[in-house]
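Down below is the structure, laid out as structure tokens.
Left out: one protein chain. Kept in place: all the others.
We call the chains A and B, going by the order they appear; numbering starts again at 1 in every chain.
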Amino acid sequence: MSSPISREDVAHIASLARLSVTEKELDLFTGQLADILGHAADVESLDAHDVAPTYHPYPMTNVLRADVVRPSLDREEVLSQAPATESGQFRVPPVLGEA
Amino acid sequence: MTETALSLAAAVRNGDRTARSVVEEHLTAIEAREGDINAFNLVMTDDALAQADAVDAQVAAGEDPGPLAGVPLALKDNMCTRGVATTASSKILEGWEPPYNATVVDRLAAAGAITMGKTNLDEFAMGSSTENSAFGVTHNPLNLDVVPGGSSGGSAAAVAAGFASLGIGSDTGGSIRQPASFCGVVGVKPTYGAVSRYGLIAFASSLDQIGPLANNVADAAALYEAIAGHDHMDSTSIPLPALPVSSELDHGVEGMRIGVISELDGSGIEGIAVDVQARTRAAVDALTAAGAIVEQVSVPSVVYGLSAYYLIAPAEASSNLSRYDGVRYGLREDGANNEAMNIASRTAGFGDEVKRRIMLGTYALSAGYYDAYYGKAQKVRTLIIDDFAAAYEKFDVLVTPTAPTTAFEIGARTADPMTMYVNDICTIPSNLAGHPAMSVPYGVGDDGLPIGVQVLAPLLGEVAMFRVGAALERSLL
Partner (left out) sequence: MTVVYFTPDDHEPIIDPAIPEGWELVVGCEVHCELSTETKLFCGCQNKFGVEPNHNICPVCLGLPGSMPSVNEAAVEYAMRLGLALNAEVQGSVFSRKNYFYPDMPKDYQTTQFDLPTNVGGYLDLPDGVRVHLERAHIEEDTGKSTHIGGSGRIHDATHSLVDYNRAGVPLVEIVSRPDIHRIEDAKAYASELRAILLAIDVCDAKMEEGSMRVDANVSVRPLGSNELRTRCEVKNINSIRSLGRAIEYEANRHIDLYNSGESPNQETRHWDEAGGRSISGRSKEDSDDYRYFAEPDLVPLVPTDEEVQHIRDTMPMLPAARRTRLLDASSADPEAVDLVVGRGQDDLAFEVITAGGNGNSVVKHLTNNLADGTGQMSTESFVALVQMETAGDLSSTQTKTVLADLVASGGNPTEIAANHGFEAMDNSELESILDQLIAENPDEWARFAEGDRKVQGFFVGKIMKATRGQADGKVVNQLMQSKVG
């Protein structure tokens, strides 16, 4: 059976997840993830086409909040936890491209 | 046997003891053994004494100090405490002081409980041994060479060591029940939605649930009642008050129908140790002797639980943990641009297990794989719920071992993630179904370490579950 995940897959998902992995880690994670996904083969091969998925274990609908203003946080308290700030804002290195 | 939480609360409430003296006594215990055990990421000595004095002032003024007045409590360090470092045992949140309290923290304070400190856990609650912490391993108080279980290992160890009379943990796949089993204490995962998750640092949102750890079933029941009940800040919170479990504890199990899940009794799957099987049988025998009708029952799809869990939990985690990007709080490592900064911060801030699960979850959700992995796993949840529903047509509660083995040696399972994951095989089905489950200590194994028996109940079946838990506890007296 072919491996359920390749080294290239792992490199790709690491980049999607904004993680950097060394070549050595890439080998290690590829092996481990392949092992875990190998165990998940039982689920993968299960015939469940007529089964509805469960997203919430306790089914509820229409949980809504009244449109009433509540106090916001103190800006200084929030900014005191930020790695870098400037003029009441969060400061970050330059951003490449728009989202 | 140390004093129970309820007896401490009673003594403080009626003025026989001051909360300060109770807290000081526990601080002394912490001082004596915390160096060996490492249950806490932070001991909140000054805060705890200040809270105790406030309780004592309430008592002196004739005000109601709450049902848990003066009871020392160990809080898992993945629940937000305003102005007090909250780390989830991750370097990425080291030193982060939240500007708000988790709902459970406010409820505990309202109940008069005294938070002694923030306890260690597997980073972001991902693990079964409390070895995956950025702040060191927690040792099992009963044997320092073995793990306390996880991820709520710090809270379980703190209760077992007498550092606190009560503990709060969170349970995504067994993270309260398995350490309870390893440390010889009671651990409860309530129905999903019974206890507000607002302020609990999310691991897997559709599975996470906060719950009690205690030295006995009655204390656990009182703690459950203090923290459960609807909270509008959590949209998945069940709009009901806490169920009245304490008043039902003594009602016994006469005539109750109890099923033993055959897939998880050792005959169905490999890996459940002989001594664990023996103690589970002993528990079943005791329940039969107490008047319950006990039979074997098959819940076939639970065998898919582990696989489904290790797709769903990482998938949700991969999204929940995206926010740790170095922009607003927590660790930032320099980068030439924002993206490079994100990558550097996340790479330096997360441990290997967290990275592994983020990548696994990212993969399970990614284009082309969603249906085969995440989508399919959510269908397995339906199968498990359906199978449980069939079982609960015939039975009030179900029984299994809590963990396949007793506590293992520190370092024994860190090399291979799968050997660690199988620890959760008995506990995971309840999380997938959202059902309540609890672990009750039921003697020791061949190595002298504790063994827990798990009692499972359907949605909002806490009353029956606690009754059975209390009956098991009584049978050991």
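Here, a residue touches a chain if its C-beta (ideal position, glycine included) is under 8 Å from a C-beta of that chain, and two chains touch if they have at least 3 such contacts.
As the structure is a prediction and not an experimental result, all values here were calculated from the model.
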item: Among B:119, B:181, B:342 or B:439, the residue in touch with the chain that has been omitted; value: B:342
item: Selected from B:163, B:374, B:408 or B:442 as touching the chain missing from the view; value: B:374
item: Selected from B:4, B:58 or B:86 as touching the chain missing from the view; value: B:86
item: Contact footprint on subunit A, counting only the chain that is left out; value: 12, 15-16, 18, 55-56, 59-73, 75, 78-79, 86-99
item: Residues from subunit B at the interface with the omitted partner, ascending; value: 78-80, 86, 88, 93, 96, 98-100, 102, 197-202, 204-206, 232-236, 315-316, 318-319, 322-323, 325, 327-329, 338-339, 342, 362, 365-367, 370, 374
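As a convention for this text, only the chains that are shown with their structure count from here on.
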item: Rounded Å distance, subunit A centre to subunit B centre (Cα mean); value: 23
item: Residue ranges of subunit B touching subunit A (in the complex, touch as defined); value: 96-97, 99-100, 191-193, 206, 232, 235-236, 238-239, 303-304, 306-308, 310-311, 318, 322, 325-332, 334-344, 346-347, 350, 355-356, 358-360, 362-363, 366, 372-373, 375-383, 385, 416-418, 421, 432-435, 459
item: Residue ranges of subunit A in contact with subunit B within the complex; value: 5, 9-10, 13-14, 16-21, 29, 32-33, 35-37, 39-44, 46, 48, 51-58, 60, 63, 65, 73-74, 77-78, 80-84, 90, 92-96
